[in-house]
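Input: one structure, supplied below.
In this view, the complex is presented without one of its protein chains, the others remaining in place.
By written order: A and B. Residues from 1 in each chain.
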Amino acid sequence: MNLETVKQEIEANVPGCAVDMVLNGSPSAQHSLLVDAAHGFAVAQFLRDGAAVRMDYCSNVTGIDWPVKEISTKVKTKKMVDGVEKDVDEVVKTQSGGYLEVVYHLYSVAEREGPVIVRMRTEDRAAGVHLPSLTPLWRSAEYQEREVFDLYGVMFDGHPDLRRLLMWEGFEDFPMRRDYVDPDDYEYEPTAHDEVLQRTREHWSAEDCK
Amino acid sequence: MLGEGILKGLTETARNFFGSYVDDERLTTVQYPEERLEQIEATRDFPFLVYDGEDWEKGMRCVSCQICEKECPPKCISIEKSKDKKPDATGKAQFYPAKFDIDISVCMSCQICVEVCPFDAIKMDVVYELSTEDRFGGLLLNKEQLSKSNEYYNKIHPTEAGAVDAALAAEREKARQAAAAKAAEAKPAATAVVGAAAVERDGTK
Partner (left out) sequence: MSVLTDTTADLLGSGAEDRSGGQLLEISMGPQHPSTHGVFRMDVTLDGEKVVKLKPVFGYLHRNHEKIAEKESYLGCMPYTDRLDYFCSITNNWAYALAVESLAGIKVPERAEYLRVITGELTRLQNHASLVGFLMQDMGASGTPLMYAFREREKILDLFEALTGARMMCNYMRFGGCRVDAPAGWMQQAQKVVDAFPRFLDEFERMLVSNEILMARTQGVGVVTTAQAVNAGFSGPMARASGVNYDLRKVDKYGIYERFAFRVPLGDHGDVYDRYMLRVLEMRESVEILKQAMRDIPAGPIMDPGTKIRGFRPKAGEAYGRIEAPKGELGFYLVSDGSGNPYRFRVRPPSLINLTLLEDMCIGQNVADIVIILGSVDIVLGEVDR
């Protein structure tokens, strides 16, 4: 099954949606489709009910956190220096990331095809963390979307029961985010070293360490 | 007939019960601790440090490279490298661990330390009756408690230890020859040869 044809099929059948191919550089060559959040549900519904190969089985749902990352690239430009044209290396800073991503691995049990990997991205990592829930289409996403909400803080609109799954009610942070700071009140641990030891020392006073 | 299936099942239970008096295969339990099963050779539980010769301090193979400390998944190893060098079993001056602690209540017996050690200095033990009431006194093993002789290693894992001994002997012979060849050429530093051998072995892992 060719992902390019799936993409064309979606574009022809779901009006107004923006589908991008996300290429995967690793030898696994599992490329994926990036769908805009507004049309995410319509695209998923089409993949389940209308596509040539119907994706009736949603195997895996997961989140990925991409915090803002500054990438510096050196670009060679021509500049006039003292009236002479010279090749100068200029550092261009671009920003990437700054969103949460949810990845769905879809398979077809009937046709034994797959995976079609669908990704959706939130606007940012603070207020705009809303994505459409695909649980009404695939029940298998129910617990997995709850888990993504629990660990990453993605709000799934339309989820029937969006509560924390693994952490307890009343827990405030989202532990799988890259910038989550885990508690440093470690118990006394005699073989601590490096970072753990340093953080333990910072947390406990000298008497406590004994 | 209702109950026929249950009766059929019960005859099977009865066969096992009476069978256990005559058939060893049906009697599978042993009366621990009076009776013990034979040790399976590959068994592993917690790491120990191997030393050559008689004296554990002199013969310790560990040169405090701290690879195992870094690779240990639950971070249960703590090593302090020595400031000075001492001659090892073959007489070469080497660093040694000033402190080598393993917290076996944290250790998960994965034996990754054994896999990554380039000097065959850390191996897996087979002792298992380690329960104690003293969390830190009994389960935090220091350098001395961890050190066990190569003979002990040969006793618990004969096949594996035999292969390690053969490889080590071959390597030491090679290092000796290389040193001899170099000595004939010029006057090299002995430590440099050992270092080269270590790098070479590291590359094979």
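In this text, a residue touches a chain if its C-beta (ideal position, glycine included) is under 8 Å from a C-beta of that chain, and two chains touch if they have at least 3 such contacts.
Because the structure is a prediction, the values reported are computed rather than measured.
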Inset, instruction - Out of A:N2, A:S26 or A:T94, point to the residue that touches the absent chain in the complete complex. - result: A:S26
Legend entry - Interface residues of chain B (partner: the chain not displayed): 2-6, 8-9, 12-13, 16, 28, 40-44, 67, 71-73, 108-112, 115-116, 124, 159, 205
Legend entry - Absent-chain interface as seen on chain A, which is shown: 24-28, 30, 56-60, 62, 64, 103, 105, 109, 112, 115, 117, 138-144, 151, 164-168, 175-176, 182
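Operating definition for what follows: only the chains that are shown with their structure count from here on.
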Legend entry - Inter-centroid spacing, chain B versus chain A (mean Cα positions, whole Å): 42
Legend entry - Complex interface listing, chain B residues touching chain A: 69, 75-78, 101-103, 106, 136, 140
Inset, instruction - Using the touch definition up top, name the residues of chain A that touch chain B in the complex. - result: 189-193, 196
